[in-house]
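First, the structure itself, so that you have it in front of you.
Just one protein chain is left out here, and the rest sit where they should.
Order as written gives the chain letters A, B and C; numbering starts at 1 within each chain.
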Amino acid sequence: MPFCLEEVSFTYAAGTPLAVQALRGVSLRMEAGEVLGVMGHTGCGKSTLIQLLAGLLVPTHGRVLLDGQDINAPGCDRAALRARVGLVFQYPECQLFEITVAKDVTFGLKHSGLSPAQKEERVRAALETVGFSYERMGAQSPLALSGGEKRRVAIAGVLAARPEILIFDEPIAGLDPMGRERFLALVRRLNAQGTSIVLVSHNADALAQCADRLLVLKDGCVALEGTAEQVFADVEAARRLQVDVSTPRALGQMLTQRGVAVPAGAVTYEGLLSVLKERFCAGGNP
Amino acid sequence: MSALPAGQFFPGQSVLHALDARAKLLGFFLLLAGVVCAASLPAYAVAFAAAGALLALSRLPARAVLAPLKRLWLFFVLIFAMNALFYERGDALWSWWIFRLSKAGMAQGANVAARVALMMVLSGVLTGTTAPMEITGALNALFKPLALLGIPAQEIAMILGIAIQFIPTLLEETDTIRKAQIARGARFESRSLWRRAASLPPLVVPIFLSAFRRADDLATAMEARGYRGAANRTHRRARPLRRADWFALALCTGVCALHVVLRVCVAF
Amino acid sequence: MMKLSLVKRSVITAVCIALCVVLPMAFHAVQNAGSIFLPMHIPVLLCGLICGWPFGLLCGLAGPLLSSLLTSMPPMAYLPVMMVELALYGLFTGVLMRLVRTKNLYADLYISLTGALLIGRVLSGVARALIFAPGSYSMAAWAAGYFVTCLPGLAIQLALIPTIVFALEKAHLIPQRYPKEELNEAA
Partner (left out) sequence: MAVIKGRDISFSYGSGKKTLDHASIRAEAGELIALLGCNGCGKSTLVRHLNALLPLQKGELRVAGLDARAQANCWRLRRQCGMVFQNPDNQFVSSVVEEDIAFGLENYETPEEEIPTRVRAALAAVGMSGFEKRAPHLLSGGQKQRVALAGVLALNPDIIVFDEVTAMLDPQGRREVLGIIDRLRAGGKKTLVMITHYVEEAVMADRVYLMAGGNVTAQGSPRDILTDAALLAQNGLLAPLPVRMYEDLKAAGVPLERCPLTNEELVEELCRFA
């Protein structure tokens, strides 16, 4: 049980005329090894939620528990927390600053107490995880790379700390199709190694593909929660919450309305394809 | 997003809110000049009365306007102490090593502290009743006469306008970068000066990269929209000042003049 | 890569002015160290180095003015002194960067920076003594305190600014000062 939110509320600029309540009494449980997808319209509180999880914001009310311990309690070691929880912000390529890729990836290990050899090993592994070779990339300037490559370097910088829980904020925004596929493969690989992952995204197709569970936020509250199949089952409800359902699910809905019944559980491309194959191949037609 | 620490704009309907920003800015500078002249008890009475009246007229939450004064109490104590202990003229009441406490020094300290406090209240009222946008608009208008001296006033106005426009975006960006680096284990909270200094590059380098990237984008967008310097553009006529604005200006001039008179006539 | 166009210089100056407002606020929030690390100096110095003296001068004048009007930092009372000091930095980094061409980017940057910081400090000290505070309080004590507290700021400026210029060149956001050397290095 890595993460638990208990009745968490958060208000920006609390106590001033400009106070804005971003989260209202959100409770959430995240299991170890799970991929949790978070959706919601712009301004629904997604960014606030992940910053609370990473300990960057302190809830106005409620508690954030990691392994049953309140991360904002006075005695809690925040540095240790940050080593366990990795957060990749939107457009992480904008946060690169070092002269070489290797130095940039090492940045997060500065206070880790590891020996230089251990650090290098970590950096090498992190770069390889995102598909780069340490020898080829290590000495290059991160600033002269292409946008997609920079983002991978930035992700490697977070991976180097070997977090148990990884949070991504809109990780595929602006990536081209190849970049998107590469990222989703990375998520699957990391998850297979036991990392818990939180994915915040507008992209319903990507979430349907790799999230075990989805959370839909609306105006600072959890409006829907469940597997992709459950959350996307009611297309109208999703629309009211201003989130898209995955394209295969939308297609299934259109087909059902036209008399070709497709179960609501077909939310991924593969799911829909197998339903259609079964229906049209085994259904008497050659 | 981090809020402005002071000098925040509060939308409202008071008399001061309704005044033209150019009049407010000019009046503000006149009153500042008056405060700089103040050096006697009657002068301070006038200055504090004026500041109090403005604060009341603005109907701003007085607490918010005066908050920076409270936050900077240490600063005031320091100004006072520096002046009181290092002033070279006047009889010493007490002296030790390089310190030298004198009555004249204490008066000087009180003087400086009162001036700074007054200026802060005045600028608080100005920024509280005037949207940042209007302030730049007014600055631009006041810069116009510089063109007569061969200074490219329109270019400067354009640059200032863009600068204001970028402030909220860059504040937000700075906040994000800071949080991202903290999440990666940067320690900005450290007490040691050396450590804190070492934590600056991860913050400052990306801020500049991002700001310059934005500048690059915007310059391209401006060129695409046909910008080629401020000279070859439609010349917009300025709105004339209304009667209330002139009246306010006259009042401020009056207060300023009164200060000058007091400075000349009343000895401390 | 092409030379920086006038429009680009103007917009870069605008973001530097904006940073004069933003950086001190950020530093204040982070570590309450605005007065030690002198964050407002960095954008002004960079603006002078990259855009030339007229822009550096403008940035040095407008940056503190805008910051003071919008955030009351620096307090109005110190504004004129600060405007003169920063304007001199912006002006002289621009002038020196134009005069000094050693074929080495870092050398140019360090010479221009230290030169401007020295000239700026001497001249603004003179201005302070003659115009703003003619003998009202002990200049010696004040100046000594001033120089000691800003030493860390100076060190940071000298370390950070060349790094930033280098990063900007790498990211192709400003043209390279010595493009040929870059090629030789690569070869």
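Criterion: a contact is a pair of C-beta atoms (placed from the backbone, for glycine too) under 8 Å apart; a residue touches a chain by one contact, two chains touch by 3 or more.
Just so it is clear, the model here is predicted, and its values are computed rather than measured.
Of the listed positions B:Arg100, B:Arg214 or B:His259, the one in contact with the omitted chain in the full complex is B:Arg214. Even with one chain removed from view, subunit A keeps its contact list with that chain: residues 41-42, 146-148, 173-179, 181, 202, 242, 244, 247-248, 250-251, 254-255, 258-260, 269, 272-273, 276-277, 279-281, 285-286. Listed for subunit B, the residues touching the missing chain in the whole complex are 132-133, 158, 161-162, 164-165, 168-169, 213-214, 217-218, 220-228, 232-237.
Assume only the chains that are shown with their structure count from here on.
The distance from the centre of subunit B to the centre of subunit C, each centre being the mean of the chain's C-alpha atoms, comes to 20 Å.
Here the spacing of subunit A and subunit C, counted between their Cα centres, is 40 Å. Taking the mean of the C-alpha atoms as each chain's centre, subunit A and subunit B sit 43 Å apart. Listed for subunit A are residues 97, 143, each touching two or more other chains.
Within subunit C, contacts with two or more other chains are made by residues 163, 167, 171. Per the touch definition, subunit C reaches subunit B in the complex via residues 5-8, 10-19, 21-23, 25-26, 28-31, 33, 36-37, 42-43, 46, 58, 62, 66, 68-73, 75-77, 136-138, 141-142, 152, 155-156, 159-160, 163-164, 167-168, 171, 173-174.
Residues 12-13, 16-18, 51, 54, 56, 79, 82-83, 85-87, 89, 92, 94-97, 107-112, 143, 157-158, 161 of subunit A are the ones touching subunit B in the complex. Partner subunit C is touched in their complex by these residues of subunit A: 97, 99, 141, 143-144.
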